[in-house]
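Handing you a structure now.
Note that one protein chain is taken out, while the other chains of the complex remain in position.
Presenting chain A:
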Amino acid sequence: MPESSAQSAIINDVLLLYELSLAIGSSLDARKNCEGFLNILQARKNITQVAVWILTDADHADGSPQLSLLYANPRRSTPVAGRERTPPLLRTMHERRPVTISSPEMDDERLAGDGLFVLFPLAEFGVLELYFPSRHATIPPRTVNQLKNVIDKFAASLAGSLAHERLQHTEALLRQSENRYRMLIENLPQRFFIKDTSSNFVAISHNLASDLGIQPDEVSGKNDFDFFPAELAKKFQMDDQRVMQQGKPEEIEERVIVRGEERIIQTIKAPALDRDGNIAGVLGMFWDISEQKKDREQIARLVASVEHAQDAIIISDQEARIQYVNPAFEQMTGYAASDAVGQFTRILRSNKHPEAFYKHMLDTVQQGNIWRGEMIIQCRDGSLRHVERNIAPVFDDAGEVICHVTIQRDITEHKQMEEKFLHAQKMESLGILVGGVAHEFNNALAGITGRLYLLKRKLTASATALNDVEIAEELCFRSADMVKKMLAFARKSPLQMHDFDLGSFIRETFRLHRLSIPESITVHTMFEADTMVIHGDTSQVQQIIINLLNNARDAVEGVDNPEITLSLAHFVPDATFIQAHPDTADRHFARISVDDNGHGIHPSDLPHIFDPFYTTKEVGKGTGLGLAMVYGACGMHEGYVDVTSQPGKGTRMEICLPLIDTPDHTLESAPLPATARGHGELILLVDDEEMLRETLKEVLLSLGYRVLEASDGEQAMQLFSSHHHELALVLMDVVMPRMGGVEAGRLMQAMQPDVPVIFCTGYDKHDVMADENIADDMTVSKPYNIELISQQIARHIRKPFTSG
């Protein structure tokens, strides 16, 4: 059937358009959609270059729309339309009709020929660019219109593809987002779950499903009762309901038994909201905090230990900058934590050590080593403290020092005690030395004074000789007084202890001694009216007061308006006193104070003022035994002596003697010295020192007694056995060879209890007769005071036997 060429052309056009239209929408993918359609178009129309441009979301900097290349065949390297290409493309979009442009106008370096570009608008989102090779001088409008129809359909299809791509992109983002959250949830150690409003599980994480022994998708429709004991499940569901009712998250800590072991579980539940904000269930997350809990408790214990430690603890960085201090540090140094943190540890530096000492300490710790040692630190108020310090580095996992921990213990009191102990040891050693010397010297003096007494009686006719003897006797008594002080310091004075009122005693002593203080010195007294009873030796207490007053008198010599104040007061130890004398808590004291406004004591002399023979007075004015005696006498009375002095301002001496609680005590009065005579009574005199024995025998004979002699305890017992019926008294030394006085006295008492035995000793009776129940009045101290011994003999001697 013959057909005209026009008809054939139409048929070809229709068929081509048919093929092209069926090539549209070959894929949802925008590029493949382009490829499916444009490949056919290129092949059938001999189009050597096609490109699809679409508007981007971002405009050019000048606000003009920006086009990007979606598809090109052949492909191009520039994804964005150049500035030279944009205007014709935009013009096409603006005019909404195909535009034919010559090749030079498009300025496309990729094209060698002089073909034609035909640009078709793609709806409102882009442009289709077709390049016809150079043999096409023109593109007939008919061809352009034919293509426009099919290209419009392609545009609609491409719009759908692009929308689909955007949707896919959005979905991909959503999936990506979902995957991120899923990855987050599935890779975290916590367990996650979602429940509906009836507490039925909706979804759970993989690890929770694994715990429950199911797959995650098997949990739908199950609830807590399917997995947990009923009681626990019920509690879980009650928690769910409460969280949903309250509409806010809740943290729940609970203890559950897992495989027979109690574990602590931390759960966070929150209401699950739907799109409208309505509660649609519960979201939950839980994890095992047993180990964390243990760790936290351990840390809390450590923190409490540090916070309550008695030792100061400092944590500092590598630069020695303080990062932490504990309360003990605050208490020890006076620095509040808020003040100390951030400062360098050198705030505690006292500079009492050489610079090399500090450098060595810093070098040691900075090299990662431990430093230990004692040092003196300076507190905030400037006071100094002795501390025992330990600085240890703290390392991280990589072995790097991250900080230092300093622990320092206050050893100030320990140091003071140590000094006191050393001082006491020194005094004790001196005491032993002095006591030994004094004893031997005392025995010699006893013999001398006795002989001088007898010599005086025989020399009554010669006044000159008598004067010499009296001078010698006085010198002996002065020497004896020195010995007494030495023994007092050495605490080896024989004591005559009894209870007496210190108030009346000190008044009487002051009255007698006032005359020895020049009238130019103003003396004040401040005596409390209360009775203050002490148990003591009146002669030693008297010596204490006299020594202190004499020292004060000498101290104010040469000063203007010299003043001395003697005071006595009831004293309850305060904290300072107790700190200095730890055994004095809960005890009451009588405090004797002597204040003067004299020259004061130089600080360098203060540590030595109680040493025997240490004196700052001029030669001949002091023996150096006064304060030594005071020190020893106070010790023997279980009292304390303290001195405070400021050069140029004066000195205060304080003696604290313990009070005894004896309200109804019958107080003794001080004995009055006077010689008492005998009436031929027989006295057994026992002493291993022959010269001393002989002297005392002569004295006793001169006093009107008869005397039997023995040189030791055994000989004394023999004489006592044969004469106990006629003996009126035994006067016996304590320390003797073969048999001591105490043992002999015990035997004598057993044999004849009514014969009194007076013991004579050059030592403190507490040393030699510590365990014996011997009254103070039944002892006598060497060297003998004839008046006192005569009185003692007279008081105790057995009365002569009366016949019938």
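The working rule: a contact is a pair of C-beta atoms (placed from the backbone, for glycine too) under 8 Å apart; a residue touches a chain by one contact, two chains touch by 3 or more; residues count from 1.
The definition used in the following text is that contacts and distances are computed from a predicted model.
S.K.: Quick one: find the hidden chain's UniProt protein name among "Cytochrome C oxidase subunit IV", "Histidine kinase", "Nitrite/sulfite reductase" or "Multisubunit potassium/proton antiporter, PhaA subunit".
M.R.: Of the names offered in "Cytochrome C oxidase subunit IV", "Histidine kinase", "Nitrite/sulfite reductase" or "Multisubunit potassium/proton antiporter, PhaA subunit", the one UniProt assigns to the missing chain is "Histidine kinase".
S.K.: Taking the full complex into account, find the residue in A:Pro133, A:Pro327 or A:Gly373 that is in contact with the omitted chain.
M.R.: If we include the chain that is not displayed, A:Pro133 is the one touching it.
S.K.: Who touches the missing chain here, A:Glu19, A:Asp152, A:Asp196 or A:Glu470?
M.R.: Among A:Glu19, A:Asp152, A:Asp196 or A:Glu470, only A:Glu19 touches the chain that is not shown.
S.K.: Using the definition of touch stated at the top, determine which of A:Arg75, A:Lys248 or A:Arg275 touches the missing chain.
M.R.: A:Arg75
S.K.: Which positions on chain A touch the chain that was left off?
M.R.: Chain A touches the chain not shown through residues 1, 3, 8, 11-12, 15-16, 18-19, 22-23, 39-40, 42-49, 73-75, 110, 112-113, 115, 133-135.
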